[in-house]
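Quick notes on the structure that follows.
A single protein chain has been omitted; all remaining protein chains appear in their positions.
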Amino acid sequence: MNRRDGRTADMLRPVEIIPNTNAFAEGSCIIKCGATMVYITASVEDRVPPHVAEGCGWVTAEYNMLPRANRTRSRRDVSKLKLSGRSAEIQRLIGRSLRSAVDMEKLGPHCITVDCDVLQGDGGTRTASVTGGWVALKLACRKLLEAGLIDEDPVIHQVAAVSAGLVEEEALLDLQYYEDSGAQVDLNCVMNERGELIEIQGTGEGRAFTVLEQQRLVSLCQKGIQELMVKQTCALTGGAE
Amino acid sequence: MNRRDGRTADMLRPVEIIPNTNAFAEGSCIIKCGATMVYITASVEDRVPPHVAEGCGWVTAEYNMLPRANRTRSRRDVSKLKLSGRSAEIQRLIGRSLRSAVDMEKLGPHCITVDCDVLQGDGGTRTASVTGGWVALKLACRKLLEAGLIDEDPVIHQVAAVSAGLVEEEALLDLQYYEDSGAQVDLNCVMNERGELIEIQGTGEGRAFTVLEQQRLVSLCQKGIQELMVKQTCALTGGAE
Amino acid sequence: MNRRDGRTADMLRPVEIIPNTNAFAEGSCIIKCGATMVYITASVEDRVPPHVAEGCGWVTAEYNMLPRANRTRSRRDVSKLKLSGRSAEIQRLIGRSLRSAVDMEKLGPHCITVDCDVLQGDGGTRTASVTGGWVALKLACRKLLEAGLIDEDPVIHQVAAVSAGLVEEEALLDLQYYEDSGAQVDLNCVMNERGELIEIQGTGEGRAFTVLEQQRLVSLCQKGIQELMVKQTCALTGGAE
Amino acid sequence: MNRRDGRTADMLRPVEIIPNTNAFAEGSCIIKCGATMVYITASVEDRVPPHVAEGCGWVTAEYNMLPRANRTRSRRDVSKLKLSGRSAEIQRLIGRSLRSAVDMEKLGPHCITVDCDVLQGDGGTRTASVTGGWVALKLACRKLLEAGLIDEDPVIHQVAAVSAGLVEEEALLDLQYYEDSGAQVDLNCVMNERGELIEIQGTGEGRAFTVLEQQRLVSLCQKGIQELMVKQTCALTGGAE
Amino acid sequence: MNRRDGRTADMLRPVEIIPNTNAFAEGSCIIKCGATMVYITASVEDRVPPHVAEGCGWVTAEYNMLPRANRTRSRRDVSKLKLSGRSAEIQRLIGRSLRSAVDMEKLGPHCITVDCDVLQGDGGTRTASVTGGWVALKLACRKLLEAGLIDEDPVIHQVAAVSAGLVEEEALLDLQYYEDSGAQVDLNCVMNERGELIEIQGTGEGRAFTVLEQQRLVSLCQKGIQELMVKQTCALTGGAE
Partner (left out) sequence: MNRRDGRTADMLRPVEIIPNTNAFAEGSCIIKCGATMVYITASVEDRVPPHVAEGCGWVTAEYNMLPRANRTRSRRDVSKLKLSGRSAEIQRLIGRSLRSAVDMEKLGPHCITVDCDVLQGDGGTRTASVTGGWVALKLACRKLLEAGLIDEDPVIHQVAAVSAGLVEEEALLDLQYYEDSGAQVDLNCVMNERGELIEIQGTGEGRAFTVLEQQRLVSLCQKGIQELMVKQTCALTGGAE
């Protein structure tokens, strides 16, 4: 199968992670994966939610699409007085993924909120949010360290995410919108630096899929995530002053 | 590891599916998996949502926990004026899973809403909702067939779901609450009658998990789902008048 | 007039009260009055609302119809972001009725919330909720007593409720849906064990009614409530382990 | 018992009904019962709710307390994003009461909304709203008649309402706030011009009440309502230009 | 241009300010400007919002139109679950204007909420709310002084407001509805007793306006506000017992 943008089946779209894009947030970046573009800030606050153990920190995420992130304009959630079910589902995924990267004791009594606002969506906005969200989180923790507010870096794992899917019976990495909307199977993986899974979410939209097919898609993701982690590391190295 | 209720690692909890528990709904059942108990109705309406293709049908789901489904009472969503993020996430999963079982053209221009109200929750409420939801959906379609409103059974696949998880490094099938809340990894599978995946959702709550561990958990689910499908079939056979 | 189910004018529908139907709630029951079926839990919490006098307890109620409790499916309140006016009106009635049964000083600083979720509605759901709600409340207080958390039973009155109405000029006890929807006059009484009124709510839907007619309906209710109290007592005696 | 304002047990507070207080509404009045003061408008619209039979009309009511209607300021419902349960209960009562006065076929396809905004509340706001609401409704129908939009007056009954209660074991008519808040029993009656009941709502706040006591309170209300109807008629006669 | 009510271009509509119209509020009035009529209460509470400096007071305002304040009935904000944008904008203006009149240190730790409920709207409801709101605020502070709760009058400025506009190229003072809805330019001024501006809000609805035209409109407002301040003073002098 020929992909519209000429990629081979196991290629990522061009990825760009621009760090420190917000003057106020403790950590921030813009992540671009092809035409998908997410504006991310990580904000540190000194109080944690009530369910958090004494002395520990917390990480949470919020996800939102700007009204014209898509091909047609969508109404804002606030005008409907409810968070869309899709946004609720996605921001829970991002929050769980980023928490898996952090030692909450080392984070001390700080809460970091990672806001992911999709400026432009062309498929893969949730995985881009995880990948970019980790960079913003890391930058925020670096600032806490530099300010002497914490003693050790609480980010003990590197975390990134990507999707893969079956399109016309072929396994493809990093689906963009036109592929995603026609995919038979769509699978998102969040992994750490050892290639271990943190989250896996797969859906047979068009047909069910075998365990073997599922494994093939996970392998594709594993390859893509390795490459994304190089991009993350570059952003953290090159983007720092 | 010894499970509190004496089960082996690959055993389901006792399952009971009581069909036709609601006098008005086209399809209904109560499903009990151990102490988990979900009240399910499938309601047929003659109009479909605007996005559905001309002449086709639709299946959707709603999920709700009654205030005292849990060990402590929770406030109703309506008193908070918002559907909880967790409920939103779960009802989207149930809806996608049940839609995969149905040929929407055969369903004609009918919309079936499957309401899953958890009377008692002891782990596995979302997978019980899928398993019981399929029974209610099947019963509703049977009624449509008997009434001559559709010509062929639109339920072209059998669908059931179960969870498995890593608890103290051991892979266990069908986690109940005390296991689930302490699980390192929690994975839900929705499968069809051929053992193919429809949905897979895995989360490393306590630690990341290897691809091999993930495959082990999928195998456990596959075994459990086969047994659940026998229960579904019994309910449909024995429960009919 | 012949009633569809063969009852005489002053007969109740078959009543069944199944106690202890929820494993977690301090008190619970299912009450069935004909085809009407309400799932009730009484939950004890240790804090009381701010308006309650120091050292006293409180009793409150919430009422909700499941989406397919009726002949056609209704949208959930949460999807409309508002509690229906009808539910608001009914849960205030249930709350006032149950509070009249309780000595708030003896209840100590506990708040009991009685949740009435209608699984199936065939007329008389609000009165069934009061009658069953009293059983759940009594069971919850019994548990508090057994646990030594209170010294004396705070339930100092027995409370039950029933409706009566004028249908085709005839006074009938305990209207079911098809009677209720065609009733000229509909009257609900909540009474205590001495046959005294706690709440009376009468509405002339089809026509106004004389004071004499009103008295006739109250007498019918008085008779029905005596019988319901026998059922309540049975449930409390037989249902206890 | 001596009432603070020197009334005998069966006396109403001074009542004043000022018609045509709003320049735009088809019908309007201000009703004062002692210090209770309600601003009422009846608005005619040309479309009826979907549940209304072809060619028929409809009457509905909305009830609201202004923030400083009471001794202390209350937050507006809109700031809490929900109609208070109390307002919901009351506006349903007003709507049912006023509908009982109207022949919906004669009202043709018009919907009349009666808005009752309490400027000052000193007990009896719901019954004052019914009594004044009927005057506004009558005025609106008169305007429809004068404009030739309907052929016959659809207001076929006169409707008014008042409360009575047991205070320190004595039956008193038309409770004002300080009596109401200390009442043992509080009962509201809505009646028509023949002294027949349209609505009866009684609550034993402090203690249960016997059927005999209930009858005594209804008799008091009957007397008060006769006097209120004289006031209504005066307002309609004197207030017209 | 001839104005419908015979006013010259620089004349106000007849203004009436009736003080002490609410028995419970610390300050209150009804203000009528032609057919515009606003019911205003000023309520004192003993706690201030969290952002207020220790020991200081606060003044805030809420603005609401009753459903039939206008030529056609509007739905209540609560039924739409949101404060209208227009109301939000207006109540912020009223709040800022009234705060400019007050020395917050002298107000001590009291919060005064000025509620402006429009009974009838015929143009100029926001400026009438400011003008009448100041009277209610002054009365409330007088009550605080008389009760010895504060030592000095915190109302250190007199504040009033009016609109002017360009209608058919002519500058007119105090637009009523039929003028306002056809105005090319509409400008509201809030001023103090020295003729200084506190707020200015001008909008070119039909066309842009020159700086010179803007100055002409401000002059008209200045003249009108002087006259309104005489009315305010009368209301405070004559209206007190």
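Going in written order, the chains are labelled A, B, C, D and E, and every chain counts its residues from 1.
Note that a contact is a pair of C-beta atoms (placed from the backbone, for glycine too) under 8 Å apart; a residue touches a chain by one contact, two chains touch by 3 or more.
Small disclaimer: the values here were computed from a predicted structure and weren't measured.
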item: Displayed chains contacting the withheld chain; value: A, E
item: Residue of E:12, E:40 or E:83 touching the missing chain in the full complex; value: E:83
item: Sole residue of E:22, E:64, E:91 or E:176 that reaches the chain not shown, by the stated touch rule; value: E:91
item: Residue among A:113, A:184, A:219 or A:233 that touches the chain left out of view; value: A:113
item: Positions on subunit E where the hidden chain makes contact; value: 81-83, 85-86, 88-89, 91-92, 96, 100, 157, 187, 191-192, 194-205, 208-211, 214-215, 218, 222
item: Footprint left on subunit A by the chain that the document does not show; value: 22-25, 28, 35, 39, 41, 43, 45, 62, 64, 66-73, 76-79, 81-83, 113, 115, 117, 119-120, 122
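The definition used in the following text is that only the chains that are shown with their structure count from here on.
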Contact-connected components, subunit D excluded, all else fixed in place: A, B, C | E
item: Innermost chain by mean C-alpha position; value: C
item: Whole-Å gap between the CA centroids of subunit A and subunit B; value: 28
item: Junction residues of subunit A, two or more chains touched; value: 81-82
item: Overall pattern in which the protein chains touch one another (line/ring/star/complete/other); value: line
